[in-house]
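Missing here: one protein chain of the complex. Every other protein chain is in place.
Let's look at chain A:
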Amino acid sequence: MAAERTLQQIITQLKSNPSLPYSEASSLLSKAKLSLLQLNALTPTANAAPQLLLLARSIYEYGALASIRARNPDAFTRYLSQLQPFYELPSSQLKPDAEMRNKVTGLYLLLLLTKGRYAEFHSELESLGTREGIDGPDRIENDRFLGYPVKLERWLMEGSYDRVWKAMKKGEVPSEEYGVFSEILTSQIRSEIASSSERAYPSLPLSSTKSLLFLDSEGAVVEFARQRGWAVRDGTIYFPTAAEAGEEEEKDISQMVIENTLGYARELETIV
């Protein structure tokens, strides 16, 4: 039972000290995983003791959170897939801990969102609907951890970037781990806004661009404008006019028409 006691210790250490540097946390975690291996509890077995399963699950959950804090998405996904069989266990064998589970799942959703893997995001979302203890997507939205990425996705899709921005401010983020993604999200929405502005405005004054892009100073705006290749004159940004080569398109059309017609001719020949 020595191994079990070590596990307990490690969990209390991880729990009491969430801001542990990643190197220390990961050494603790690998020690924990070794003891799990000794107890033969790395994956749930049919006759494993409930408290052992509980310990294993907590280890993985803390591991997942630690790897998010260390900005290590690969490690996070690994922990998540290790957690999956534990979450599938019946509640009689392992008492579900909805809050922790939702926290981890919410982080995963956010990760998918920031990576632009929308298909997986929605697949995951779909499977949430059938999860025990959650009745329908209404409840998902009301959940502190799950609702956050879901709402962000919706706002990103419809273009309410100011709401996304507000949601990322301190106090709105459900937990510290979620804040890790704010940086990525900020640059993501900034480039989205920039590409929309290029098309929507003929020109913009520097001052209002600052608030539009959620930048801190006008200097930052000028810097950003240079990166995107915008012209800045007399405190106003002029976007490159969309005078794209229309002629080329014309050529494309005629080529397409020819291709299509040839295709029809070929098909007709096979029919007749």
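In this text, a residue touches a chain if its C-beta (ideal position, glycine included) is under 8 Å from a C-beta of that chain, and two chains touch if they have at least 3 such contacts; residues count from 1.
Simple rule for what comes next: contacts and distances are computed from a predicted model.
Not every chain of the complex appears here, and the one that does not is recorded in UniProt as "PCI/PINT associated module", selected from "PCI/PINT associated module", "Ribonuclease P/MRP subunit p40", "LSM complex subunit LSm2" or "Signal peptidase complex catalytic subunit SEC11".
Here one chain is not drawn; of A:72, A:160 or A:175, the residue touching it is A:160.
Touching the missing chain, out of A:32, A:52 or A:125, is residue A:125. Although one chain is not drawn, its touching partners on chain A can still be listed: residues 88, 90, 118-120, 122-123, 125-127, 129-132, 136-138, 154, 157-163, 192-193, 195-202, 204-205, 208, 212, 253, 256-257, 260, 264, 267, 271.
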